[in-house]
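Let me begin by handing over the structure; questions about it come next.
Just one protein chain is left out here, and the rest sit where they should.
Order as written gives the chain letters A, B and C; numbering starts at 1 within each chain.
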Amino acid sequence: MSSRCRDRALVLAVAGVAGALTAACEREARDFLPPRPGAQVAPAASAPASAAAIALAAAMVGRYEHNAYAISAGKRLFAWYNCSGCHANGGGGSGPALMDDVWIYGGDAGTVYLTIANGRPNGMPAFAGRIPEDQLWQLAAYVRSLAGLASADAAPNRDDAFLTRTPESFADPAKPETVKPAVATGRPQ
Amino acid sequence: MNGVHDVLAPAGPQALALFHLWNAMLVACVVVFALTMAVLAVALWRAPRAGERTRPDLDAHPRREATLRRSVVWGIAGSSVLLVVLLFASFFADRALSALPLADAVHIDLVGHQFWWEAHYEPNSPERTFATANELHVPVGRPVLIRLRADDVIHSLWVPSLGGKKDLIPGRESTLALRADRAGTYRGQCAEFCGYQHAKMALVVVAEPPADYERWSAAQRAPAREPATAQERRGLALVEQTSCAMCHAIHGTRARARRAPDLTHVASRGWLGAGAVENTPELRAEWIARAQKFKPGVNMPPLDAAPDDLAAMSAYLGSLR
Amino acid sequence: MGGRAVTRREATPASIPAVRKGDALDVSELPSYGFAHRSLMWWGNAGMMTIEGVAFGFMVVIYFYLRDIARVWPDAGRAPDLLFGTVNLAVILGSAWPNYRAQKAAQDRSLSRVRLWLYVCSAFGIALCAVRWFEFTALNVRWDDGAYGSVVWVLMGLHSFNLVTDVLDTFVLTAVTYSKPVEGKRFVDIAENCGYWYFVVLTWLPIYAVVYFGARV
Partner (left out) sequence: MDDARALPSRPRPRRRARKAQASDRRELLRDGAGAGSRAAVELERTWQDKPGVRGFLSANGHKTIGLRFVVTAFVFAGLAGVMGGLMRHQLATADSHLVGPDFYNQLFSMHGTTMMFLFAVPVMQGFALYIVPLMIGTRNTAFPRMSACAYWLYLFGGLLLFGAFATNTGPDAGWFAYVPLAGPQYGIGKRADFWNMLVTYSEAMGLMVAVDITTTILKLRAPGMTLRQMPLFVWASLVTSVMIIFAMPLVMLGANLVQFDRMLGTHFFNPAEGGDALLWQHLFWFFGHPEVYFIFIPALGFVSAIIPTFARRPMFGHDAIVLSLITTGFLSFGLWVHHMFATNLPELGKSFFTAMSFMIAIPTAMQIFCWIATIAAGRLVMRTPFLFVLGFFFILMIGGLTGIMLGSVPLDLQVHDTYFVVAHLHYVLLGGAVFPLFAALYYWFPKVTGKMLSERLGEWHFWLFFIGVNLTFFPLHVLGLEGMPRRIYTYGAETGWQTLNFVSAVGQVINDVGTLLFAINLIRTVFFTKERASADPWGAGTLEWSVASPPPKCNFFALPVVSSREPLWAPAAEVTHVQGLSAQIREGLTTTVIDALPDTRYAYPAPEIWPFVAALSVTVWLVWSIWSVPGFAWGLIPPALAFLLWYWPNKKEAIEEVEWEGEP
């Protein structure tokens, strides 16, 4: 092997290992963080999420989507906070389905956070004051993993419960397509 | 969470039977150990020394081999007899454990969660049942039959001064019978590794005279007291509107979720977070705001509220005797 | 054993004895390979069969463990159709015949007969893999359809892995008979591979019974 091609192989190897290192650290980090100073939970009234909060959420949800602990916490909260009451296990019931490509208000991280925090017409309650911000990000990350938009390595496997759906890690990434709200309201919720 | 938690300080018939068995085993083993080490020491002391070049003696003197064989045979016979004796001691102790009379036993349903204990007293009589967490009160002298179920991973209920441990396995149901013969506070801890905070999943069994127990259980059955001061009223409003109500339940208020410990009488408990932090007003406020600081990995989220809001919530919760 | 000459005792299967020369034992005349338990390959094969036998045995134990704790068995799906399983049973028992002839040919060290019977064994192997493919389609249960589906799929998967590896092994051995010169040890390899095929046939019997009748009985 000529030295030049050996150097290139070495560089590739180092880059590969470095890539694996950061990806693994990202996926496996368990940050039981005390709250970020200034995270705004306005106990008095459920003030609508500000633009700054949405931008921050987009960044945090983007990070949580690659973190296995955050997505599995999101899944636990999805059951604890009775989201499954309306959305079932992602297939939809009285609330819209979350596993398919159709997003009434948009499937990107910031919008999903906004939907959960401020609620939507036709029955989606606002949870801004009730659920701490950190958990809102985890829920948003989990909702996106339902549609396969989170990283498959970090998505959770099956539950130790009745098999209601194929595990999130099996979901093949959907191509989100936003349906205009006017049309959406006509559809049976 | 402080309380007696020592296998060698039994406070009930179960732990007493195990204490006697422990003493018997200890004596037998120490005797065997001392004897063997003594024989080895004598052998070492009396055997002549030699160098690597010393010729190995291959001709086995019949007389010496015979004495060695006899001593080895006696050694094996002796240890076998001792093992059989210990075997019977173990069987009898096991029978004593299962012979605990369960006449008018207090029935408790205990469900293990990741990192706290959910207890339901008298589950089979609807009008007398109530829910509590992490701290069990039991009447002295009356047996307690605990039905164990796990909600997530395997846990293990172990109160050393009252008796042996029993695993809580998801999908399976097991029971543990205990009885406290002396009043006192007996501490226990989850004994099967169950995740990040396995270390802080303690529980306390407070054995008290039957009269105190009746007074305690009657108080536990009552719904939460109405808030008296303005600060407590503000505390209740905050508890109902922020994330507390999403997981906790307080009878008599709009908080009715069952995912976390029941707070109806949280002030009657000495510790918060299954032994994570003491139940004092300042620590309670700190626990509400930053539970992760005391118990990293617990499922309780941080709540970033203003200090006076936290004080109001802590005051309200402190009033729930 | 003392120092007297090592004469050929019934215990020494070697046709040519080790001859004592002064204080040494001359072994230059001894054969350089032997069949059955005289060859180390046989012992390696025995180890492999024990390992896989333990794995199959415990998989069957797990089947009955799960069946015992289940309220209703099969808890999801239906018992597999009998057709393909029985066809597979027939074909696999049939495959023992060319396997036996191949082993005998290997022990006689006649290259042409070995190659012929290895071709027949390979044909049986391909037929068995095809039947096994249809068996999987007729299992009537998915692997994630409850404990029953899981244990049936893993039992069938273990035996299929075993079957496919040994069929590939037979293909390789057939191809290897063409690379000259064929030393004696290779006949031993062929004979031992046939021995291993008996193991594949025999382990199918309990698995067939468990998979096809465990849910019916």
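One rule holds in what follows: a contact is a pair of C-beta atoms (placed from the backbone, for glycine too) under 8 Å apart; a residue touches a chain by one contact, two chains touch by 3 or more.
These numbers come from a predicted model, not from an experiment.
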**Prompt:** Where does the absent chain make contact, in terms of the chains shown?
**Reply:** A, B, C
**Asked** Looking at B:Leu83, B:Leu102, B:Ala222 or B:Ala306, which residue reaches the missing chain?
**Response** B:Leu83
**Fill in**
Of the candidates B:Ala17, B:Ala131 or B:Leu320, the residue in contact with the absent chain is B:Ala17
**Hidden partner chain, residues of chain C it touches** = 1-4, 6, 9, 11-16, 18, 20-21, 23-40, 43-44, 47-48, 50-52, 54-55, 58-59, 62, 65-66, 69-70, 75-76, 107-108, 143-144, 146-151, 153-154, 168, 172, 176, 179-186
**Item:** Touching residues (missing chain, whole complex) on chain A
**Value:** 20-21, 24-25, 27-30, 32, 68-69, 72, 153-154, 156-163, 166-167, 170
**Asked** So that we can see where the missing chain sits, which residues of chain B does it touch?
**Response** 1-2, 5-8, 15, 17-18, 21-22, 25-26, 29, 32-33, 36-37, 39-40, 42-44, 46-58, 60, 64-65, 68-69, 71-72, 75-76, 79-80, 83-84, 86-87, 89-91, 93-94, 96-98, 150, 152-154, 156, 158, 160, 163-167, 169-174, 187-199, 275, 296-297
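Note that in this section only the chains that are shown with their structure count from here on.
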**Request:** Could you say which chain's mean Cα position falls nearest to the mean Cα position of the entire protein shown?
**Result:** B
**Message:** Roughly how far is chain A from chain C, centre to centre by C-alpha average, rounded to an integer in Å?
**Reply:** 50
**Asked** Where the CA atoms of chain A average out and where those of chain B average out, how many Å apart are those spots?
**Response** 38
**Message:** Where in chain C do residues touch two or more of the other chains?
**Reply:** none
**Message:** If a residue has to touch 2 or more other chains to count, which residues of chain B qualify?
**Reply:** none
**Asked** Where on chain B does chain A make contact in their complex?
**Response** 152, 170, 196, 238, 241-243, 245-247, 257, 259, 289-290, 292-293, 296-299, 301-306, 309
**Request:** Please name which positions on chain A make contact with chain B in the complex.
**Result:** 30, 32-41, 43, 76, 80-81, 129-135, 160
